[in-house]
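Missing here is one protein chain; the remaining ones are kept as they sit in the complex.
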Amino acid sequence: MYLLGILGRRVLQIMATVLLVAVLVFTLMHLLPGDPAQVMLGDRGSTAAIAQLHHDLGLDRSIPVQFWEFLRRIATLNLGESVTMRIPVTQLIVERLPITLLLTTMAALLALLIAVPLAFVAALRQGGWADAVIRGISQLSLSMPVFYIGLILLITLAAGLRWFPVGGIGSGFAQDIYYLFLPGLTLALSLSAILLRNLRSSLIEVLHAEFVGFATAKGLRRRVVLGRHVLRNASISTVTLLGLNISSLVGGAVITETVFGIPGAGRLMVDSIFSRDYAVVQGLTMVLCVLVSVVFLAVDALQALLDPRVAT
Amino acid sequence: MTAPLLSVRNLTVRIGDIKPVEDVSFDVSAGEVLGVVGESGSGKSLMLRAILRLLSHIAQTSGSIAWRGRDLATLAEPEMRALRGGEIAIVFQEPMSALNPVLTIGQQITESLAEHLGLRGRSARSRAAEVLDLVGIPDARRRLSSYPHEFSGGMRQRAMLGIALAAGPKLLLADEPTTALDVTIQDQILKLLLRLRRELSMSVVLVTHDLGIVAETCDRVAVLYSGRMMETGPVETILTRPAHPYTLGLINSVPQAKDARQHLAAIPGTPPDPLELPPGCRFAPRCFLTSPDCTRKQPDLRALDADHATACLYPHAVVRGELSFASR
Partner (left out) sequence: MTDVVGQAVLQPAQLAAGGRARRRRAGSGLLAGAAILLVLLACAVVPERIAPYPPHAFDYNALLQPPSWAHPFGTDNFGRDILSRTIWAARIDLQIAIFGTLFPAVFGTFVGALIGYTGGLVDTLFRRLVDLLITVPFLVLVIAIVAALGPGLLNMYIAVSAVSWVFYARLMRAEIIAQKRRDYADAGRVMGYSRARIIFRHLLPNAITPSVIFWMTDMALVILLGSSLGYLGLGAQPPTAEWGVLIADGKNFMTTAWWMSIFPGLAIVFTGVGFSLLGDGIAIRLRRRT
């Protein structure tokens, strides 16, 4: 099937990208001034102790050798050990990544929940006051930094009205959802503005398309025309946009986790960059990269599914 | 004579300050093919859409449209919906834009069947295959799962016809259905239309700018200029003894096959700007027969005899063929 061909090529592209990321991450980490051994041992470290630690961590080998080791271990899914915390990176990631995944998924769903109905209203009442208000609010939220939105939500809904907790996460899935609602909403507000803008103009374009007129002229109900003809065609580009925005969702997660004090992978990334924990940064970046690439793959597949013209 | 199926009286479409269709009247009888001829900008497409009340939010429509005796303006929206596709269908000029690119042809047929005939599932698919067969698409069953872009131009137009006619309407409004096609395919589609007219006992309103098509396929003709009806009558009469200078001009501007090199006899001038219409008869600035009466007041469509009507004040000067544009 032609589709498999496209997907196959995509997978190869992803592998190439992941490799490039590995090189990038490795280079960046080794450019960072500061020595992890020194960071770990602090002032207590004598020169001999530092040298010993270097040897233990494999930091005394030459750079190419270190890179090769790095690649070899990745291939066996061994991401090494955290330099600062002395526990396997894989374990750290398994602890922290699910929270970030939950956060980003909630953000994506909330964004869709907000964007789709509003885009419909704006498109159907194009030029009217509802359209202007929706576009205005959307523009406003695009102009707000994520941390600012988070702070406002914190001040009003959490600290002020006490509807939500002020930060952290709960124990157990259901509680997590409750704790992550405000952070998710924070991310969702910016994302929904982006999706809204795109979906609204797609909808407007499709609403004026001749096949919509033809469908109505066939005597179909309005609901059917809007759902089966309009939405399906208009959502193609918006779904793609959502997928492409995954990496900015992750970036936003970093900020949101900081504002709300959530122990997720975003915070882990930032903390590790500061503590020069090579292993964690490398491992986490690779994992995030693969995840993002998988999402891109899914978007491609979804696009081919929604739009039969793509496969031909 | 039996009452006409469709009876349009004084149809006017107003958009903002302009009236792209003004005071148009015509009839369509059962089983007849009515050709509506006009240049682009004459309002022919809007007129068709007005009949199905598809313009309700961009234009104001006035006048009466009677279908089988009922005034369509009195119908509530659900009744109107049942009419659209169920009793009166419309097809457009460009099938590639008129068909939804992400749905299969089968789906676009069965949704109409579900809405109008309540057919679903296997019986719907069966009927859909029959429909494709009827419009001359080979391998109908398999083609149900094809997408519009997988058809060639002529096949797409057949598919669009099939979709429009799936629920068995009695009147087909065809808005320049062959303009976007090659000449050979045009011919096939026109023959198909005539066959469908016979087999489905259907009437057709065929909008076109091509007099050749009118000559080949239509029973009666209506001539539209700048939103107003200039002449209506049987095709024989209109083409051999036109009663309006515009019609005469149209006929004369068709190049004759006999001479290798001819002077192209176009009608001098261009159609008027809808925002700046001339006083009186809209064709007067380009007409060879004008008199002061023509510019004083817009002439109404007047019956010359039982089935021939014209909006010209001097129809007999035209019919006698004494003066023509080419001879000036």
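A few remarks follow.
For reference, chains read A and B in written order, and residue numbers begin at 1 within each chain.
The criterion applied here is as follows: a residue touches a chain if its C-beta (ideal position, glycine included) is under 8 Å from a C-beta of that chain, and two chains touch if they have at least 3 such contacts.
Just so we're clear, the structure is a prediction, and the values are computed from it rather than from any experiment.
For the options A:V89, A:L103, A:I134 or A:L154, the residue in contact with the chain missing from this view is A:L154.
Residues touching the missing chain, restricted to subunit A, are 13, 16-17, 20-21, 24, 28, 31-33, 123-126, 139-140, 142-148, 151-152, 154-155, 159-160, 207-217, 222, 225-226, 230, 244, 247-248, 250-252, 254-255, 258, 269-270, 273-274, 281, 285, 288-289, 292-293, 296 (touch as defined at the top).
The working rule: only the chains that are shown with their structure count from here on.
Annotation: 54 Å between the Cα-based centres of subunit A and subunit B. Subunit A meets subunit B in the complex at residues 209-211, 213-221, 224, 228-229, 232-233, 236, 306-309, 312. By the touch criterion given at the top, residues 49, 52, 54, 81-86, 89-90, 92, 94, 97-103, 111-112, 115-116, 147, 149-150, 160, 163-164, 167 of subunit B touch subunit A in their complex.
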